[in-house]
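Yeah, one chain of the complex is gone here, protein chain that is, but the others are all in their spots.
First chain written, first letter: the chains are A, B and C, and each begins at residue 1.
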Amino acid sequence: MDHVRHMFEHDLFAKHAGIELISVSPGQATAKMSLQPWHLNGVNTVQGGAIFTLADFAFAAAANSRDKVAVAVNVSITFMKAATTGTLTAEAREVALNPKLGTYTVNVTDEQGSLIAIFQGLAYRKS
Amino acid sequence: MDHVRHMFEHDLFAKHAGIELISVSPGQATAKMSLQPWHLNGVNTVQGGAIFTLADFAFAAAANSRDKVAVAVNVSITFMKAATTGTLTAEAREVALNPKLGTYTVNVTDEQGSLIAIFQGLAYRKS
Amino acid sequence: MDHVRHMFEHDLFAKHAGIELISVSPGQATAKMSLQPWHLNGVNTVQGGAIFTLADFAFAAAANSRDKVAVAVNVSITFMKAATTGTLTAEAREVALNPKLGTYTVNVTDEQGSLIAIFQGLAYRKS
Partner (left out) sequence: MDHVRHMFEHDLFAKHAGIELISVSPGQATAKMSLQPWHLNGVNTVQGGAIFTLADFAFAAAANSRDKVAVAVNVSITFMKAATTGTLTAEAREVALNPKLGTYTVNVTDEQGSLIAIFQGLAYRKS
């Protein structure tokens, strides 16, 4: 998993967004984002882009936890509940894998365990 | 459109991500993001979360350009091409509208006009 | 669950597609489709529309298993593997629920348990 850790330590936008990789193992990854005032949008809830960035980061870590480099091709995200403070957690897990494509589901939850967003990502695996 | 401009001037995460609202009119909006080194991921291309945040911002501006407050419920984004430098532009346009739901397509292009990502957003319109 | 069973017994297109509702309970439903030659497309694999119809039917049953009428607003489906013969099974389960929206994941598998498609559906709950 060292190559994954290395890749994600050099992800400057994730750093800029205050995201931290907590763990990664084959087909799984967890990331966190401690909410700051600058994560909010004009109606004082966490901006959708910040939530997406957290989920996408966990997805990318999980997708690259295997033997091939994987790049996101399509993502669908559903926002279930607004978040405002505390720490958000994204847990990515592989739901299907074939030589060319991997599919991952990421749940983003708040500190109370409430589901904030569900993210489904499809990654293309380079040969 | 003043309420939309006001809402987006107070979007702190969009500011943090270096995004600027260029124009908004009923059912349409354009936003830009001038790429900086901190927009990049661990493989030196623009991070997916940054591209999403730009597209989502244009989507939210277009969705709120009507008489009702609209919140994103579901978004699907397809990444077509990696971007590295220059300025990215997101153009959102309404493709369907009913009393409860609005659907928007956002094209994200680079300075050469190449399509970087296609974003389709569904917004729930509050009464 | 009788109103759900009644609704689905009158779903003529599902009948036309050879789909059968196996079980429904709050937040969950299972449906099956025994493959026939007319489920195939021009390259002799099960047509995507047939797989979608099966998954969508299980989703609709699960979404209507609660106290409100729910209608599909957005669905994302990822096709993982081609299917050709046997019986396909779709299992829908609720992953999130709030007063207005419900989110469901449906796994479509073949007789060997291989994942054929993953479906994520968002339903609007009428008041």
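The criterion applied here is as follows: contacts are C-beta pairs under 8 Å (C-beta built on N, C-alpha and C of every residue); 3 or more make two chains touch, one makes a residue touch a chain.
Computed from a predicted structure; not experimentally measured.
Considering the whole complex, the hidden chain is in touch with A, B, C.
Within the full complex, the residue among C:Val24, C:Ile77, C:Leu101 or C:Leu115 touching the omitted chain is C:Ile77. Mapped onto subunit A, the footprint of the missing chain covers residues 73-74, 76, 100-101, 122, 124.
Mapped onto subunit B, contacts with the missing chain fall at residues 74, 76, 78, 80-81, 95-96, 98, 101, 103, 105, 107, 115, 118, 120, 122.
Where subunit C meets the missing chain, the touching residues are 6-17, 37-43, 46-50, 52-54, 56-57, 60, 71-79.
Note that in this section only the chains that are shown with their structure count from here on.
Per-chain CA centroids place subunit A at a distance of 27 Å from subunit C. Across the assembly, subunit A contributes 74, 76, 78 as residues in contact with two or more other chains.
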